[in-house]
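Of the protein chains in this complex, all but one are displayed in their positions.
Lettered A, B and C in written order, each chain numbered from 1.
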Amino acid sequence: MTTTAVLLIDCPDRKGLVAGIANFLVAEYDANVLNADQHQDAALGLFFMRVEFQSEKANCDGPRFHAAFAPLAASMNLNWTVTFEKPLRVAIFVSHYLHCLADLLHRHQTGELPSSLVLIVSNHESARALAEFYRIPFHLIPVTKENKQKVEQEHLDLLAAKEIDLVVLARYMQILSPRFVEAYPLKIINVHHSFLPAFTGAKPYHAAFARGVKLIGATSHYVTAELDEGPIIEQDVTRVSQNDQLPDLIQKGRDLERLVLSRAVRWHLAHRILSYANKTVIFC
Amino acid sequence: MTTTAVLLIDCPDRKGLVAGIANFLVAEYDANVLNADQHQDAALGLFFMRVEFQSEKANCDGPRFHAAFAPLAASMNLNWTVTFEKPLRVAIFVSHYLHCLADLLHRHQTGELPSSLVLIVSNHESARALAEFYRIPFHLIPVTKENKQKVEQEHLDLLAAKEIDLVVLARYMQILSPRFVEAYPLKIINVHHSFLPAFTGAKPYHAAFARGVKLIGATSHYVTAELDEGPIIEQDVTRVSQNDQLPDLIQKGRDLERLVLSRAVRWHLAHRILSYANKTVIFC
Amino acid sequence: MTTTAVLLIDCPDRKGLVAGIANFLVAEYDANVLNADQHQDAALGLFFMRVEFQSEKANCDGPRFHAAFAPLAASMNLNWTVTFEKPLRVAIFVSHYLHCLADLLHRHQTGELPSSLVLIVSNHESARALAEFYRIPFHLIPVTKENKQKVEQEHLDLLAAKEIDLVVLARYMQILSPRFVEAYPLKIINVHHSFLPAFTGAKPYHAAFARGVKLIGATSHYVTAELDEGPIIEQDVTRVSQNDQLPDLIQKGRDLERLVLSRAVRWHLAHRILSYANKTVIFC
Partner (left out) sequence: MTTTAVLLIDCPDRKGLVAGIANFLVAEYDANVLNADQHQDAALGLFFMRVEFQSEKANCDGPRFHAAFAPLAASMNLNWTVTFEKPLRVAIFVSHYLHCLADLLHRHQTGELPSSLVLIVSNHESARALAEFYRIPFHLIPVTKENKQKVEQEHLDLLAAKEIDLVVLARYMQILSPRFVEAYPLKIINVHHSFLPAFTGAKPYHAAFARGVKLIGATSHYVTAELDEGPIIEQDVTRVSQNDQLPDLIQKGRDLERLVLSRAVRWHLAHRILSYANKTVIFC
């Protein structure tokens, strides 16, 4: 019986990396490489690799692989992670716009987003019905100016207790504190309702409408301490014209938000994203 | 024998505009309406209309139409222009990147840009060969820090002498002075090599590469006194990935620049653009 | 108090149509024109018009408008319909793929598809949960080879009893009989999971995969007696590569199907579609 694993590597580029890694997997670990993708950033002298491999069940657990791979990895100066078919544990944060949530829930149900969808957090009641329909535990945690810090601790405790690997902000309208963000580095995905870096901040559709753009966009990105400045994962646009008033922009934008957020989540769940220099490498 | 004309109107919205204008054209002017497009901006209470009509040759000159239409237009408070099959007279300004120029010249030759292409102005020698191949008069006017004002006067004199209706900046790398811009209001089209308002200013591809965007864009717009802030005419984007290094972005961007600039010029030549509130209405 | 109405017209093109119609609306009917769009097919000599207007409540019912407009319409040889703010009554047919249904239901709930969603018909149980969540009556009507004719009669009786204006086939996997189709001319919208006319018939994703296309598409269209040959309403595509296996094509295709079907339904509900010569004119 075999198991599938994904090995992600980033490191300074040097001769022999591919040969060394492939050799280890095949000769020492007796793995069957299903997919291997590399990327080099020549300017920065960096190397990135994603390997999807199958191996005998017995071989496939974290400790065994770590023990076997660590010496080579150390000698080659690799940053690396490996994942053995363990679906990530996901929390979705949402406020009162439900289109991204409804989309993620439907995709999850149809198997498009292989993961454990553990909980939904909201500062509003409105998401409860959807959560219950899809049978995902729903946590109503209202936020006020006064209770912000307390709420944050509640969030962090909840995520820790449930061993969450990925936080998806599905139009969650509260700003996360630096402390929260640092607790989940490259593990929080947000959707921004504009084509970043155009129209950062609040009310991007209003700004786009005022500027008279001919395309509107949406962006999914990892959340970092600086608002709207994290590594971009995916972007998409659609055409608008003078016939599109502000409500039309918002409606068209919703379709884009759903698409770019769901793609980002799918790629993250399949370990297809590496991030460096505030950019992303997408292996797909 | 008939002639084709285009009537462009913008005015405060009020009841009876379409009926009044259509009635005039049909009943009084005996015209055959080929196309009529309206647009309303409900928020600002504005009305925009483009009518393409045919009429007996005898009817079709500026003075006759003006005399006939002026009373109605005054009573309805219309801003309006009419054009009777007179191709616009165009000047292209270019520096050393020739892809937009080559594209415009080829399109002009194949009849895609009906106009009188009167002259090409450049601060570099490099465009001369193309200009000569397509038999368009070429004016080399080098620009230095010292001669800027003198050059500008030379430009303005040249444009005036040649009765230029439209100035196309086909990657012309000099900034025009407010005085120049004011002399040609909504008559100068520029291509900016990014998806405005992202990456205004110089070196947008460098900025896009650094930010790690997943789509790059280009924008054609009318030039106003404020750099990169004029009414957007057209935008388009294309997908990029980690495999696209800076030179790839620049190469992909060239294709976008050609497309958005040529569309803007084509629409302007066919009187399909109305501008208000720093936006454009495109009738097409 | 005012009401909004949409007037749709198609007829042989002739001089004075716009003036005549606009004049009637403004002068005789005292209406306020919100939007007016025309289209001419010069080759076929046809004229199409959509007018959205507001009028005093008292004026706004079918009989009054008919009585007032009929003489002019007859004299101008117009085909026309008018609708006074009466939301269409919609039935959705679905089989076991639920992504389009889920999308339509969510959009309907958020107000994006203004209509009376009266019932959902399916030959499978699987859609029941969604129907119940959104509180839309669900009719399970299984289809077998033997009961096809009986089922069809049941469908037609149900639609007639509920006074359905529009039937949306949201991946309904049964072929409708000519009799059914003729009962709802230009009132049945289907989504075909390919870029028509490429890959008509069954299993288009399999065919697209085998042909090695670089883009896959989806098409929404009115249903006519000939399968996959009705007037196309909307199409969209997305890029695929060698990394996309058949399941990836199907997954990417689902996103397209949702988009093109929902756009078609939205436009139909707002009376933005006119059809002639097996094509559509979209006013938007």
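Simple rule for what comes next: a residue touches a chain if its C-beta (ideal position, glycine included) is under 8 Å from a C-beta of that chain, and two chains touch if they have at least 3 such contacts.
For clarity, every value in this text was computed on a predicted model and none was experimentally measured.
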| item | value |
| --- | --- |
| Given C:39, C:108, C:252 or C:266, the one touching the chain that is not displayed | C:39 |
| Subunit B residues that touch the omitted chain in the full complex | 98-99, 102-103, 106, 110, 112, 129, 133, 243, 251, 255, 259, 284 |
| Touch list for subunit A against the chain that is not drawn | 15-16, 18-19, 22-23, 25-27, 32-38, 40, 42, 239 |
| Positions on subunit C where the hidden chain makes contact | 39, 41-43, 195-199, 211-215, 217, 231-237, 241-243, 245, 277-282 |
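Simple rule for what comes next: only the chains that are shown with their structure count from here on.
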| item | value |
| --- | --- |
| Closest chain to the centre of mass proxy, which here is the mean CA position | C |
| Leader among chain pairs (count of C-beta contacts) | A-B |
| Centre-to-centre distance between subunit C and subunit A (centres being mean Cα positions), rounded to whole Å | 37 |
| Whole-Å gap between the CA centroids of subunit A and subunit B | 42 |
| Residues of subunit B whose C-beta touches two or more other chains | 42 |
